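Comments concern the structure below.
All protein chains of the complex are present and in place, except for one that has been dropped.
Entry: chain A
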Amino acid sequence: MGVLIGVLLVALALTGLFVGVSDVTPGSLSRGGAGGDAAFLLVASRIPRTLAAVLVGASLGIAGLIMQMLVRNKFVEPGTTGVSEFATLGMLVTMVFLPGLAVVGKMGVAAVFGLFGTWVFLRVVRVVPVRQLVLVPLVGIMLGGVVGAVTTFSAYRLDLLQSLGQWSQGSFATVMQGRYEFLWIAGLMVGIAWFAADRFSVVGLGEEFATNLGLDHRRVVAVGMVVIAVITAAVLVTAGMVPFLGLVVPNVVSLIIGDNVRRAIPWVAGLGAVFVLACDLIARVVRFPYEIPLSVIVGIVGAALFLWLLLRRRSRAH
């Protein structure tokens, strides 16, 4: 199974390099040489786009996994907890008050807002009993709805709705060399999550277990919050909103090999990357030579998978 994900990952990544309006094939590459058009396109656009898809998929999956451990609920991810909406509000704030800010600055502000959003959510969720499985994401979605409404209303009044939409609509169409590199920061967060994997597993057992095992629960939660917020922000400024991924991928992995974070991380990262690569390919091929937004494809595929997970869970409970 793990091998299958690896093979799929490589196959999809290679296919992605050679799919597009301009003719880039192994043949045209060898004809044009290192200085040819095909080679230029490959380096400037196709490779960055593929790398971006891999990084987005892997890191969003991890953000979902870590969040599910912190909250001890399988139905949370940045998109169902208001974190993405807070980060988007952060984007709007930079557009209004610091329009000249470099993208890295925008990302920083979005990350700070996302961090605040994670904190708000964790505070609110404390009041909700852990066993109310569906209530937790419901509260998060409502929270996100409120923040999203504030953002949309403000953007509307300030005539920024369109540019906000451009930022937040998930797509890799604009990803090029020089415009995706922030995603390596998200990749770094995946590394941190991997390093601290056992701590996240223990926190996933609950505060009482964590304390009994001598773990500083609050510190691990704080690290997890930073990981989640930075990943959300980095993805938002480069690819926009990519819904459902952080929810679906860790749940599928959980069904296959369980929730031991150290074991799950490579699976979640790999499967997340495969998921985004595949969706991006579909987005580029369906209306060839035009593209449809990635978030549309991800939304459809993700929602279907999510429904399947929900129904499967129900049938197992009986």
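Keep in mind that, in the parts below, a contact is a pair of C-beta atoms (placed from the backbone, for glycine too) under 8 Å apart; a residue touches a chain by one contact, two chains touch by 3 or more; residues count from 1.
Going forward, contacts and distances are computed from a predicted model.
Enquirer: Name the chain not shown, per its UniProt record: "Heme lyase NrfEFG subunit NrfE", "Cytochrome bc1 complex cytochrome b subunit", "Iron ABC transporter ATP-binding protein" or "Protein-methionine-sulfoxide reductase catalytic subunit MsrP"?
Expert: For the chain missing from the view, the UniProt record says "Iron ABC transporter ATP-binding protein".
Enquirer: Out of A:T50, A:T118, A:T151 or A:S254, which residue would touch the omitted chain in the full complex?
Expert: A:S254
Enquirer: Which candidate, A:I47, A:L205, A:L281 or A:A303, sits in contact with the chain we can't see?
Expert: A:L205
Enquirer: Name every residue on chain A in touch with the hidden partner chain.
Expert: With respect to the unshown chain, the touching residues of chain A are 69, 72-74, 130-131, 197-199, 201-202, 204-209, 211-216, 254-255, 258-260, 262.
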